[in-house]
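The structure follows.
A single protein chain has been omitted; all remaining protein chains appear in their positions.
Let's look at subunit A:
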Amino acid sequence: MSNSVIIGQYVPGQSLVHRLDPRLKMIMVFLFIIFIFLANSWMSYLVLTLFALLSVVTTRIAPSFVIKGLKPVWFLIIFTFILHLIVTKEGDILFSIWNFDVYSGALWKGLEISLRFFLLILMTTLLTLTTTPISITDAIESLFQPLKRIRFPVHELALMMSISLRFIPTLMQETDKISKAQASRGVDFRTGTIKERLKAVVPLLVPLFVSAFKRAEELAMAMEARGYKGGEGRTKFRELKLKPMDVWIFILFIIVLITFWILRT
């Protein structure tokens, strides 16, 4: 299993952020992302950054772990920064390296875009780190409820999502197991030409597909045996209810956004 990518990996916990209603959490992240793109002054960025950092601290997840999880996107962030330094030619010349002029406007623009990028990834990562995939699905189903009027299959989509999410870890375990079994039979996944490596994937994919189909069939059978017949008239096991704490946090968030708006230029 891969250890470095944590986007989409839930870290169990009991923090305020963990317990926040998933619908509110998603709305907040969504609004936050929109507001990232509305920021235009140092102060407004400061407000957003402080809020993001406060959120990280509140989750009680080790910051080093969060940072490590962002590893794959660090590259993108740094890349956009450097790209801006090279391409943008606004403001005064700050200094030059090897006959290459770096403009102050470029520095500011580069920082700005990198910061936006960083905040965006950070907040979405926090969402998935503190919310179980199943809560996210529930939240989506609940938020999209109004679309049922126009015959949008909300329930079916949510069901599909939760089933896929449920089986991702299983599939990963299975992949791990089968690749170990085939490695014991002398399959080498790591070295060789591209053709050889592609060939090495067959002994992995065939058993994986076979077991996935078998699982799907068993699941369908089990659902039917328990009387599943679509979303009509179905009650929920995990009901989403707003708690007073959720409301307070949301009010706090709105205050942050208002402050942000005032500090914009």
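The rule we apply is simple: contacts are C-beta pairs under 8 Å (C-beta built on N, C-alpha and C of every residue); 3 or more make two chains touch, one makes a residue touch a chain; residues count from 1.
Just so it is clear, contacts and distances are computed from a predicted model.
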item: Per UniProt record, name of the chain withheld from view ["Acetolactate synthase", "Energy-coupling factor transporter ATP-binding protein EcfA2", "Sterol desaturase family protein" or "His-Xaa-Ser system radical SAM maturase HxsB"]; value: "Energy-coupling factor transporter ATP-binding protein EcfA2"
item: Among A:V202, A:A216 or A:I251, residue touching the chain not depicted; value: A:V202
item: Residue, one of A:D101, A:E156, A:D188 or A:E217, that touches the chain absent here; value: A:D188
item: Selected from A:L31, A:I93, A:V210 or A:I251 as touching the chain missing from the view; value: A:V210
item: For subunit A, the residues touching the chain missing from this view; value: 1, 3, 6, 11-12, 61-62, 65, 177-178, 180-188, 202-203, 206-207, 210-211
